[in-house]
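This is the structure I have questions about; it appears just below.
Here the complex is missing a single protein chain, while all its other protein chains stay put.
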Amino acid sequence: MMESVLELLGPELYYGALTPALKIAVLLFVGILPVITYLVLAERKILGYIQVRLGPNRVGPWGLLQPIADVMKLLVKEDVIPNRAIRWAFILAPCLVVGPAFVIFAVIPVGPPAAEPGGLDLFITDVNVGLLFIVAMATIAVYGLIIGGWSSNSKFSLLGGLRSAAQMISYEVPQGFALVAALLLAGSMSMVGIVEAQKAAGVWFVFPQFLGFFIYFVAGVAESNRNPFDLPEAESELVAGYHTEYSGMRFALFFLGEYANMIVISAVAVTLYFGGWYRPFPNVEALSFLDFPFLPAGLVAVFWFAVKVFAFLFVYIWFRGTFPRYRFDQLMDLGWKWMIPLALLNIFLTALFKLVL
Amino acid sequence: MKRFLDKIMLLDLFAGLGITAKHLFKKKVTVQYPEERREPTHRFRGMFRLDEERCIKCTLCARDCPIDIIYIDWHQEVNPVTEKKEKVLDRFDIDVQRCMFCGLCEEACPTEPKSIWLTSKTYELATYERWQNLYVDIDELQDWKVRPEYTDKEVV
Amino acid sequence: MTEPGSGAQTLFDLKEMELNFGPQHPSTHGVLRLKLKVDGERIVDCYPIIGYLHRGTEKLFELHPYFQNVPHTDRMDYVAAATNNLAYVAAVERLFGLTVPPRARYIRTLLCELQRISSHLLWLATHAIDIGAMTPFFYTFREREIILDLFEEYCGARLTLNCMRPGGQPFDLTVGWEERCREFIDDFPSKIDEYEGLLTENRIWKKRTVGVGVLDPDVAVDYGVTGPLLRGSGVNWDLRKATPYEAYGEVEFDVPLGKNGDTYDRYIIRMEEMRQSSRIITQCLDKLPEGKIMAHRPRVMKGPKVGEAYAAIEAPKGVLGFYIVSDGKPGPYRCRVRPPSFMNLQVLPEMTRNHLLSDLVAIIGTTDIVLGEIDR
Partner (left out) sequence: MNDEPKKPGQDELPADEGGAETTPESPEADAPEAAEADDQAKAEAKAKAEAVAKAKAAAEAKAAAEAAKPPWEKLPVAPEDEDATDDPLVAALREQHGEAIESAFLCAGDLRVQVARSAIADVCRSLKIDHDFTMAEDLCGVHYPGREVGEFEVVYHLYNIPENRRLRLKVAAGEGESVPTVALVHRGFNWLEREAYDMYGIRFEGHPDMTRILLWEGFNGYPLRKDFPVEGIDTGSAIYPEYYDESAGPVTGTGTGWRPQPPPEPEPEPGAAAGEAEEGEG
């Protein structure tokens, strides 16, 4: 069937427009959105289990339909725009949070590139400056938070917006530095290239780059405003931070953005430090049963990628269940006095290492 | 040295993570309410019960009630069988919506066994209409069971 | 806020911003309202506004006979009803010259210490959630539930206990209560270790609490601050030791004291107080005498023609006092409550000055206020 479509459209249109569009649709509606909704359920369940209770279990068996009910509720809820809010900005802000988070998925490879030309690449596109693209896109999200906090014209929102601005800007720096070190090691900015470099090296980059990974992940938690760095929306302090005044679908978009960000951070961490879609120890023949030879290779790749990402997401939730929240100045302190010097040191060491080799 | 190690290795944070991880697999304490019910203890102060036959109409319970929600009216009447004067209740109402279940009325009751008691183990008192459903008269006081138990299906 | 047409005063033009914190805010522990003046996040000034929960309890006391007032006291500090009951009945007993039988005294001590544990557990839960750790909340509530079960078994209510009467106890312990209580208390210290494992050594917790909301001992005494707040500043004043009431003179326990008077010290003190409470409970269970539980008293208690009594006890939140004036009627002429939270809240502006907004939340948590008691 695909051949007939290819013939019908011609290769240019087929490869240039249809396949990416299809992939985007599949990724968005089969991949990210359900994953996010169920991630919320998983978070509530895991938090519940950590807190010796059961979590949601009323809607459907084991609460499995809870996310659908939640989405329905958020969709039909009244969408309130405060009187004094700056309307255009108020409406724009949630889109600015969600958009970039989704765009980043374009360059994240969930599986290997096509084995033969014309086959199916398990990513939307492989940009040769993929890492740069990710950093650039992640930066845009902060505008959403600031604009959201400011345009609500509420004091708590404003404080939340200010906090998020300061926090995201100061943690982007160490995050970028940590990525630089991984990039030095891989010698490529393409996400696929980095994964392949790990396979070629025979080792996940988390081992030579442990410090870098640590900095990246901590900064990532801060970037996605998650506990213990959830200051912009600290419930007990700022009511709900920058989205205090949001309700209904607009609030859902902020919500979506936060969870999409979590997945992005995890996915990038997996790609950069944990060998992407490859099974653990891809060069050790003895473990080849982990490739599940009886299954299609693409599926296995996606499986391993997903497993790794979910491990990260679990850690996120685990953190949320365990840690108290930092204070604003302590957060800055940690970012500027510890993370950035350590990240610089990491780059220096990595460069030295490269040089000596 | 230990402090230094702690600082580098984040031992304190991992200790906390360990505790939460341990609890992940512990038995959960949730009681699934409408299906599972906690049996109240014997002294649990719940909904009132009244035994009209035991009641001697002394109105001590009404007098001891700190918020005066027990309304008792009675008159004297000659019992046609025994030909003795007897007190007959006209009204024994409790305005349960204001009740704070302190149990002082039960303590004040001089009969043995008590003719008004709260240890009925009924606690599902929520209603949709205050005046209609939480102003209980003598019939309801004697038999609360006319109201169904709560279920998760019940939506009015 | 931006007033349309009133000149260009936006939020950005102000150097200091006025922030209305509460009365409906997740971490004001009720309906406390704070008028804050903030410079960025730094608090320049803090003016507490209270009274949103005022129910005229003191007037209610005047309208009821002595024994009917006990349920009203439950509603003041509604997380520690037993100690409220005790403070009130102690004042009434002092007014009447009633002596309480030993068994009743021990039962009261048991109840009060259980109540102290449960109140501190609730404090820990909310304090931790204020600082962002949400899990201790559920762990503490798991234990608190057991205590409430014990209360329910003893007196039939879980929260508003109404479990004491002037002159003694209305009920005796049920069969098996002692065993269940002992079972819980034997297990409880390990549970405290669990909470402490989550918080005490945690660097984030320490960063959020050490050096935050420092209360100078002189200032604390001057403001009439009592309870763990006062002891956190190193002032050794615990009424259980100073003027032993009920059975406290016959049991051994230590009064933990802090050094720095900061939030962390107060946290440590309350944790230690829970351990000491379980120690007291164990001793009380060991020593629990047999005998009557209610003193001989007239059915209608009429106070002396001219008389007054003040009795204070160490409630979980501080010194809770009742001052009763009698005029020979069956009810008090005037019944004044000295609520510990009221006095402890008063020092909040002192403690929060020049702290950040996040610290304000931590400090409100550490003062352990209950608005039902402040507003009465």
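Going in written order, the chains are labelled A, B and C, and every chain counts its residues from 1.
One rule holds for everything that comes next: contacts are C-beta pairs under 8 Å (C-beta built on N, C-alpha and C of every residue); 3 or more make two chains touch, one makes a residue touch a chain.
Owing to the predicted nature of the structure, the values given are computational and were not obtained by experimental measurement.
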{"item": "Hidden partner chain, touching residue among C:Gly168, C:Pro256, C:Pro316 or C:Gly331", "value": "C:Gly168"}
{"item": "Residue among C:Met17, C:Val44 or C:Leu98 touching the omitted chain", "value": "C:Leu98"}
{"item": "Missing-chain contacts mapped onto subunit C", "value": "50-51, 54, 56, 58-59, 63, 94-103, 167-168, 170-172, 174, 219, 221-226, 235-237, 242-243, 250, 289-298, 303-304, 307-310, 312, 319, 321, 323, 325, 333-334, 336, 338, 342-343, 346, 375-376"}
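Simple rule for what comes next: only the chains that are shown with their structure count from here on.
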{"item": "By mean Cα position, the chain sitting nearest the middle", "value": "C"}
{"item": "Comparison of B-C and A-B (more C-beta pairs in contact)", "value": "B-C"}
{"item": "Interchain centroid distance [CA atoms averaged], subunit A/subunit C, Å", "value": "45"}
{"item": "Subunit B and subunit C: spacing of chain centres that average the CA atoms, whole Å", "value": "26"}
{"item": "Where subunit C touches two or more other chains, by residue", "value": "135, 139, 142, 198-199, 202, 204"}
{"item": "For subunit B, residues that touch 2 or more chains besides their own", "value": "13, 16, 19-20, 23, 29"}
{"item": "For the subunit A and subunit B complex, residues of the former touching the latter", "value": "46, 48-54, 57-58, 318-319, 321-323"}
{"item": "Complex interface listing, subunit C residues touching subunit B", "value": "64, 67-72, 74-75, 135, 139, 142, 145, 149, 152-157, 160, 162, 170-171, 174, 194, 197-199, 201-204"}
{"item": "Complex contact set, residues of subunit B against subunit C", "value": "10, 12-13, 15-16, 18-20, 23, 29, 40-45, 64-66, 100-104, 107, 118-119"}
